[in-house]
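One protein chain omitted, others in place.
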């Protein structure tokens, strides 16, 4: 940490800062600049120190030098983390596709969709049994009934199941059925939930908060890793900006940036990232070309009758086309589709 | 709702939309414009209809006409809601000030601060016993021990206590001590928590999510009202924008806008809205002049040793000055301070 | 400036940075931290140095310590700048109001409005003769004809005229008629125009760019001051955020922040900042309470027939009410209205 003194600070103010650093077991190294004095701080800095120092007289500001996350940083663990979900490997230099309906609506809908996405190369099945809805008057999911239908689809197709957990009260019930516990964007900084879910021990898919910086997102992952669960899959799902022509703004920069800063795998969610099914295909191709370790996609047998997010769901036909084109792009950047990989080793 | 057809849509596509509307019990009224055909929809529209229609062939987009929230709208209830917290009335044409430390740290800190803010005109005491922290390595609060200290301060000063509840698991324990249950910005769309807290029946202070539009925020309040709890105090605490010179961007426009759209009281949180104690005073004055029904402020006996948010906390002296200047501005816009009001009726 | 080295950098990389600093006449002072090495740079740093150093091997990042603007900073000139516009003093502890129609439309419209705003206490007349319009098909102003009408209104009322200059080609013609040369939000970083306008020597009203940080805005002002023109009035007019319920998000924090960082006067534009006439009054009161040195307001004799921005224009009656309430709030924060001030000395 660096402490920047105000220009014109007094000797007493300077001494106060140096004394305070000593009190907390750190050492201060002053540098007299042309316009400002800066004090370099050596030692292990605790997070609140910055706040404390910034309120002291004569202090202009402080500057962090080290990153505030540790366990999820590349510096801590240089090698890529591969998350293994019942044999599906995410982050192993392949493109893993998680597909299925936004919300579980009926046995027929889930079974038909699970078969269709399996056949077209998906590695996992997604589907919401508990749905976060902006309005209390919207359809909110089939709850445990929905989880059972997902389990039934897994039993038939062999696809592991990824589903959202929205509240601490339902961690247990979701954990009974899910293979991947998904944390949604609105809970991306619900720290109690992050810790409860971490403790289950199953892989966690952590969506980026819609206004979370990359640093916030990695710190949220840190909550999970700090509880001893290293199986975190990060998911970029678009951020909120001034642009209203699309539901969110897909942050393509975040993909290579996260790969640089962290060892965790990162996938992309073009369904929510665009909010428009006709933009999903090109954005899938773009995110994979930029280095995403996978995709999560909404697929529905009949999007125009979907109870949730129909406007961004793919039909089986358009999903098939996305899978074919994605595979071609994946090969172009030196990767394979995760299911191809499985096939190849069979 | 209006359904806008694509230019060049076919007769079949048009008929499909009209048929679909009929299926769900609505009637469609086509208008042929110079460039586009639009279908006006008459009847009670359910939230998913928009999504369903937008995926139909020939449909360009849909446009909502009615607001999606009901119970918290002015149209539903034209008269201002006054939230009564043990005799403290929020929304009654006065300025109610909730003040105290960001985090409860010790008996001495809480008791000293409670007495100081009481003496200077605060109507309620705030203090965090459970703290949401971006990093898992930061100080996270004294938990129930902290709640007990708040209750002790209430016993001595008579000030009702406002404190944050961060998780469903702690709703019960917080409810045992709090007079106002606060929902923080990171939980502003944690819908399960909103409903659990609503059911307690005590007044709720609902902070705006850092990326929540005014509509999102009112819909979050709707979750609470829909559970039968009408005692919601809205709190503007700044939104996340590109500006980094301040911690958040205080949305002054939101104050009069919310007063127009809703009957609920709305207060302002300049401590978080600015993140810098030296900006707190002018922004307090501004938010009150713009119509805020109150303020929530961080006050600490010794901000430069605070375990949390010291940089935005006021000293007792600066709090005193803020209260005096705020009272003058409140009078200028035809209001009284809530504690003056109490005094005047005694 | 501080240079933060990557963890694990080599000795050669470190030496390279030290050598480079020496080459450009600066000295480097290394501090070995627990996790990182940081090099403090002493000497006058030129703006490009940061870019240069960040591309060197072994360098993680650089951190600026001094602010990049000079002439407009408080450190450079501690005393408030008072901009004198033909006797109207902006920044002298008063609230100066600039009012008039968005666009000049006709002699009758301008003359009627000028008289009405004069009578109600405005200090200057505004009106657009050249209008920036998002669409090429919108009304774009009466051009020189409009300037002549403004001059005629000045001749009758004595109010100085503030009007926008949109292009270098029209700097001369605008300068012939205007008392204050206004730079609009879309030209806030049109650096050639800033310099051309500066050279005219008349006071400049510089609106904040809709996506300009406070630092960008002060740097734009620096372009004007660097050409020897110190008469700059800054104008906060709202920034672009994700919120769509209002036209822009008025940044109230920016008012006290700019007063702290700079000696220049800063006024507020609630007409553009909200985009809705019914929000203008409360936001005027709020901005003045927060320390604004003035207001610029759109007033139209018949807003529902205005050729531009009718939705945010005040009628004469609502303007009168705004002036009365603003005066009361100004007094509450220890200020007078600029026209009162003039009156008092008469």
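Letters are used for the chains, namely A, B and C, taken in the order the chains are written, and counting of residues starts over at 1 for each.
Note that in this section a contact is a pair of C-beta atoms (placed from the backbone, for glycine too) under 8 Å apart; a residue touches a chain by one contact, two chains touch by 3 or more.
Every value quoted in this text rests on a predicted model; they were computed, and no experiment measured them.
Of the listed residues C:10, C:138 or C:324, the one in contact with the hidden chain in the full complex is C:138.
Screening A:24, A:175 or A:290 against the full complex identifies A:290 as the residue touching the chain left out. Among C:68, C:158 or C:201, the one in contact with the hidden chain is C:68.
Between the chain not shown and the residues A:97, A:174 or A:239, the one that touches is A:239.
Listed here are the chain B residues that touch the chain not shown: 2, 4, 7, 29, 31-36, 38, 40-44, 63, 65-66, 75, 240-242, 244.
Listed by residue number, the positions of chain A touching the unshown chain are 211, 213-215, 238-239, 241-246, 249-257, 260, 273-274, 278-279, 282-283, 285-291, 325, 328-329, 331-333.
Although one chain is not drawn, its touching partners on chain C can still be listed: residues 46-48, 51-56, 68-69, 132-139, 166-170, 186-187, 189-193, 209-211, 216, 219, 222-223, 226, 240, 277, 303-311, 313.
Please note the rule applied: only the chains that are shown with their structure count from here on.
Mean C-alpha positions place chain A and chain B at a centre distance of 27 Å.
With each centre defined as the average position of its C-alpha atoms, the distance from chain A to chain C rounds to 39 Å. Separating the centre of chain B from that of chain C, both taken as means of CA atoms, is a distance of 31 Å.
Chain contacts: chain B has residues 211 touching two or more partner chains.
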